[in-house]
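Note that one protein chain of the assembly has been removed; the remaining protein chains are unaltered in position.
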Amino acid sequence: MLEKALEGGKKYWAWVFFLGIFALSGVYWYLRQFEYGLGLTGLNRDVSWGLYIGQFTFLVGVAASAVMLVIPYYLHDYKKFGKIVILGEFLAIAAVTMCILFIFVDMGQPMRIMNVMLHPTLNSVMFWDSLVLSGYLFINALVGWVTLGSDKKGVPPPKWIKPWIYLSIPWAISIHTVTAFLYAGVPGRHFWLTAVMAARFLASAFAGGPALLIILSLIVRKVSRFDPGKEAIQAVSRIVAYAMFANVFLLGLEFFTAFYSGIPGHTHPFKYLYVGLDGHHELNGIMWLSSIFAVISLVMLWIPGVRKKEGSLVLACIMLFISLWIDKGFGLIIGGFVPNPFEEVNPYWPTYPETMITAGVWAIGFLVLTFLYKIAIGVREQTAGVEIEH
Amino acid sequence: MSMDRRDFLKAAGISSILGFGASVASAANLITGKQLLPPQVDRNKEVLTAKRWAMVVDMSRFRTDEDFTKTIEACHSIHNVPSFPNKKDEIKWVWKTGFERAFPGHENKYMSEHLKDMPFLLLCNHCDNPPCVRVCPTQATYKLPDGITMQDMHRCIGCRFCMAGCPYGARSFNYRDPRPFIKNENKEYPTRTKGVVEKCTFCTERLSVGKMPACVEAAPPGGLLFGDLEDPNSDVRKIVTEKYTIRRKSELGTGPAIYYLIGGGEHA
Partner (left out) sequence: MKIYNGGPIVLGIAIFLAIALFPFYNNIGKVNATPKPKVDTPAILEYEKLNGKKECVESKEWMRGEHMQLLNQWRDSVVRDYNRGYVSNSNHKRFDMSLQNGCMKCHSNKKKFCDECHNYLSVKPYCWDCHIQPKEEETKS
């Protein structure tokens, strides 16, 4: 099936080339960073995690969202998702690939990465995160490939794949819970020390991932003869609506606990992010943008007339995705580090090399996504009209 | 014998996974290797041992700026701690800061600026229950049996989870190669390289040859007391039992081992 990724028209190759340029530039800037050290980024002694780890955190959520298609289709026999489950699984593969790449570019001594396996540390959440992420990548690659291959041949997939599919459901929940535990178990950072961190993560994952999936499905329909199905997209949009409500609600809960209790450790990070602290307002603009986009997209998703029109639906999804990308991929991280343990503000902002490396990793992820989607589309176009049995 | 392409690829895939796995296993064995055991390895006779090393800081003994700089310089110079021109790359193992920064939340709005800026010496607290050790994925930071939270710069992968975990801001990261920024290299101690985390180690390399930590020796007399909390006759134990001391953010349950003496005191 791999050969399907190599058959494409001018627009396909132009897109691949465009991504390739960013990927190569990312590789170049990473080599510069490898030579100089992470000082090439905007990180400092106080804000020791920044854009890379933020993007990793956000993308783990996108990866977990495949489960929102798997559960209705495989557990509840919602046949309308039959044709697009593969899109969710392939999105998960691309997202986990990006997660692993972001971890790699963030490490100070990447050549020593095998130490995590050579000296397994069961009390370290990061050890477990590396295990569950690798496992999730493997499961999705296995399930996606086998089911797509069977679809291509027009036969149901082999029985042994079913346990793997069922395993992917709790596994998806676990990857994002474990990632949330990276933050929620650390005693000194009150912005992160909240029991609802994992719940927030899962809610934003199940809103942001499927929102991206809707956008991607509409693109797929436009550039190929494979139509994911109007009803399937509408079903996903309802999932996004509920998940986004949960996400905004949980964020509201955080605000309440922080400001009603008035404890400085809890209020100061929120103040820094939204209204500024000690005269530092670096993040206020984008944090308000994120919150406004969140509310607008939620309202749009909740008005059936707006949600049912694909034009306005895609606009809501784009705003939602951007909102969550800012909130989880940046604001969450910085809020944990500012103000520092001494109640000082030493702000962080990504540098140009850091941004180019980030863009490079996204480009590589989108290349993986493009190739995998091309294969999936190729199979679906070939088997159009054939009933999918799983 | 003929084999179709699928079977060939399956066989090739499985054998390369097995081969790769075997080579990783043997490489791992080569790297981790057998541990050296006593009596082939031993400690020096003059080694200083304790059940629980701790430090008492008496800020009343630090009177001049020079008292501080001498103490800090003693540590930073023998450990080849670099000094960078820009703040964002800063590395420090022990440093001075004001009261409201050392104990945020303990100040009140009526306090004079003089009190708020009263200087305190800060370093790694070598906690009983350190979050940094809990989160390190490679055990590059770990507890020694004598209570010291140690750092193995060889094993650190530079993930900086420990820096996120430390509630005290005690850890620094080498964002770039430190060597050009070391004023006078101490040839008897290594430097670090870019990409690893470092912090105060309570001078284990000095303890193992019978010497006190560098800051303790360089501090004004009685300024820094270093001893075994589990030894009822030690200075630190006597002070902690009978005088009022505070520790930073002790409500977090980390169990810091740096005790700040309130009010000064008479001791040897």
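Things to note:
We call the chains A and B, going by the order they appear; numbering starts again at 1 in every chain.
Following the convention adopted for this analysis, contacts are C-beta pairs under 8 Å (C-beta built on N, C-alpha and C of every residue); 3 or more make two chains touch, one makes a residue touch a chain.
Predicted model, so just to flag it, every value in this text is computed and none were measured.
Within the full complex, the chain left out of the display contacts the shown chains B.
Touch with the chain that is not drawn comes from one residue among B:T71, B:T191 or B:T245, which is B:T191. Across B:N44, B:T69, B:N129 or B:T241, the single residue that touches the chain missing here is B:N44. Among B:S60, B:S77, B:T97 or B:T204, only B:T204 touches the chain that is left out of the view. Looking at B:Q35, B:T64 or B:N233, the residue that reaches the missing chain in the full complex is B:Q35.
What chain B contributes to its contact with the hidden chain is residues 30-36, 38-44, 47, 80, 142, 144, 146, 150, 152-154, 185, 187-193, 204, 207-209.
By definition in this document, only the chains that are shown with their structure count from here on.
Separation between the centroids of chain A and chain B, computed from CA atoms only, is 35 Å.
Here chain A touches chain B in the complex through residues 36-39, 41-46, 48-49, 103, 106-110, 112-116, 118-119, 121, 123-127, 130, 182, 185-189, 264-265, 336-337, 340-344, 346, going by the rule given at the top.
On chain B, the positions that touch chain A within their shared complex are 24, 28, 31-32, 87-91, 97, 100-102, 104-105, 131, 134-140, 155-161, 163-169, 172-177, 194-197, 249, 252-254.
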